[in-house]
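A single protein chain has been omitted from the complex, and every remaining protein chain is retained in its original position.
We call the chains A and B, going by the order they appear; numbering starts again at 1 in every chain.
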Amino acid sequence: MTDNKLINLVNITKSYNDNIVLDELNLYIRENEFLTLLGPSGCGKTTTLRIIGGFESPDHGQVIFEGRDITKMAPNERQLNTVFQKYALFNHLTIAENIAFGLKIKKKSKAYIDDKIKYALKLVNLEGFENRMPDSLSGGQQQRIAIARAIVNEPKVLLLDEPLGALDLKLRQDMQYELIRLKNELGITFVYVTHDQEEALTMSDTIVVMNQGYIQQIGTPEDIYNEPQNAFVADFIGESNILPSIMVEDKLVNILGTNFACVDTGFGHNKPVDVVIRPEDIDLVKPEDGIITGVVTSLLFKGVHYEMEVNAHGYDWLVHSTDLVPVGSEVGIFVDPFDIQIMNKPESEDEEAVELEL
Amino acid sequence: MVKRFFERFYIGLILVFLYAPIIILIVLSFNSSKSRSKWGGFTLHWYKELFKNQSIMNALYTTLIIAFLSALIATIIGTAAAIAINSMKKTPRTIMIAITNIPMLNADIVTGISLMLLFVALRYTLGFTSVLISHITFNIPYVILSVMPKLKQLNPHTYEAALDLGASPVYAFFRVILPDIFPGVFTGFFLAFTMSLDDFVITHFTKGPSINTLSTKIYTEVRKGIKPEIYALSTLMFITVLLLLIIINRRSADKKEPVRRL
Partner (left out) sequence: MKIINVLNTKAPKSNLQKNGTHNLGIRNSKWLSFPYILWMAGFIIIPLIVIVYYGMTTNDKRITIDNIASILNPINLRALRLALELSLISTIICLVLAYPLAIILRKSKMKNNSFIVMIIILPMWMNFLLRTIAWQNILERTGVINVFLKLLNLPSLNIINTPGAIVLGMVYNFLPFMVLPIYNVLIKIDKDVINAARDLGANGMQTFMKIILPLSLPGVISGITMVFVPSLTTFVISNILGGSKIVLIGNVIEQQFRVGNWHTGSGLSLVLMIFILISMAILSKYDKEGEGSGLW
């Protein structure tokens, strides 16, 4: 991946009636990247997307596209296209007319347009739908038409606003593969908005986790999952045990009164921190082999694994394991130093609030 | 900025157009000259005279009672009908809606004449009842069209939930459905009342010689000159409704105070 910054958002601030939605947001999007804005509702992700698309204008800040400031440019003049949340198909036009809409405006030849319609319908696996009307299509089909309508214009960037939100689970999973395939075939940049962490982890090159108008963390799916930078990210992405702890010294952390070996350095001495341990990273072993011991208090079968809660040192540890340990058993808890993720405590009141809200 | 100004200006012009005659009528109600086209100075005389004028007060009474009764009956029949139409299959539903549209789209003059001919054919003496029946007839569609959208928004399972929790159908209707569609029912009643009050043509044909509503009374006076008391009366009615609506609007605006989202 090149380091070419295709879109650069500089100090974007946006508020609606005193309600700050985005606060001094800085973000760049590289060419050919599948970038996902991920966060709970009201975190500012959709607003960010709409500012890139030109449907909202920021109160302050700039949108730079290929080195040009497009902050004040109208949406119809921008070289990017959007797939809207509820598809926003033109219900009075046929599928072919929907797809041709942008091309007709650009006064392309009829042959070119017909060609493009065929190509786009093939791309989204809906050949032969030219003369159907949008509301005779299922939700998933409408979704694909919305994508086809956008991509025939050969945008440099495709903006997708929770495009799978209205689909049911199975269809959503199928569409995730479709989108990845499309992205690879087209070789363009995708900016994708979702609140679904699984969707984000599956499809993205880069994930931007947002909350309350602030970017919490930017990174690859692996980074975000394995090394969350704060409690919000840890909690929002996947399930986790977040434990208030003390960083005794480099590579040694005191969790609930017991010292655990870890691999992080540079947090200082005897400093309060948060520790994240993913449930699948906890090994349940014989009591004598564990770093600490506890008692299994609940057990749920989850298909791929069992979900257990182990009460140890006054905390209910969430554990995922393929081995069944009956309720009431005494077990040892072992965590590989590499699986202990240390995070700084939230500094500001704002971030504190975030944690409480969840 | 310029565009915004033009938009405001345009709305302003339309409002002036819609309300200019009303302002003229209000001004006339304070005009001490009996002539419509001369200003003779400010007076409250006509407001005092109004309450002494038995024929105007009679016409007002008839108008209000017909408006109230016709709106009430139309609201009951119309709301029931809307609920039934709402749960009908496509074809009967389309037919019902088409029939509902007839009195709304048909010319008043045709509706008025056809009803008059019906009453005459039945040898039914034209009078209070024939006017009331006619008003109910053209009011029902307004109620149905106001209630239908509210029924659409209703979650169809709430009624079932009420039954599931042991409510009788009647109890469930009054406690679950009616509160939800009430704004529509109220709008329907209000529209029906207004339409009845404002109607002239249908009343003109179906009233017979024995009674007068305000509309028909005014019509008989068009040629010989309107009594200024009538201006005073309409001003009072207009102001009353205006104040009422402002109060209702304030109330509902207060209620709509948005809940702060986190």
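The criterion applied here is as follows: a residue touches a chain if its C-beta (ideal position, glycine included) is under 8 Å from a C-beta of that chain, and two chains touch if they have at least 3 such contacts.
None of these values were measured; they are calculated from a predicted model.
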Residue among B:Ile65, B:Ala84 or B:Ile247 that touches the chain left out of view: B:Ala84
Chain not shown: contacting residue from B:Ala71, B:Leu126, B:Leu145 or B:Val185: B:Leu145
Residue among A:Lys5, A:Arg30, A:His60 or A:Lys86 touching the omitted chain: A:Lys86
Missing-partner contacts on chain A, residue numbers: 53-55, 74-77, 81-82, 84-86, 88-92, 94, 101-102, 105-106, 133-135, 149-150, 153
Footprint left on chain B by the chain that the document does not show: 7, 10-11, 14-15, 17-22, 24-25, 28, 36-37, 77-78, 80-81, 83-90, 93-94, 96-111, 113-118, 121, 133-134, 136-137, 140-142, 145-146, 148-149, 151-152, 154, 156-157, 159-160, 163, 169, 173, 177, 187, 191, 194-195, 197-198, 200-201, 205, 214-215, 218-219, 222, 226, 230-231, 234, 237-238, 241-242, 245, 249, 252-253, 256
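The definition used in the following text is that only the chains that are shown with their structure count from here on.
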Whole-Å gap between the CA centroids of chain A and chain B: 54
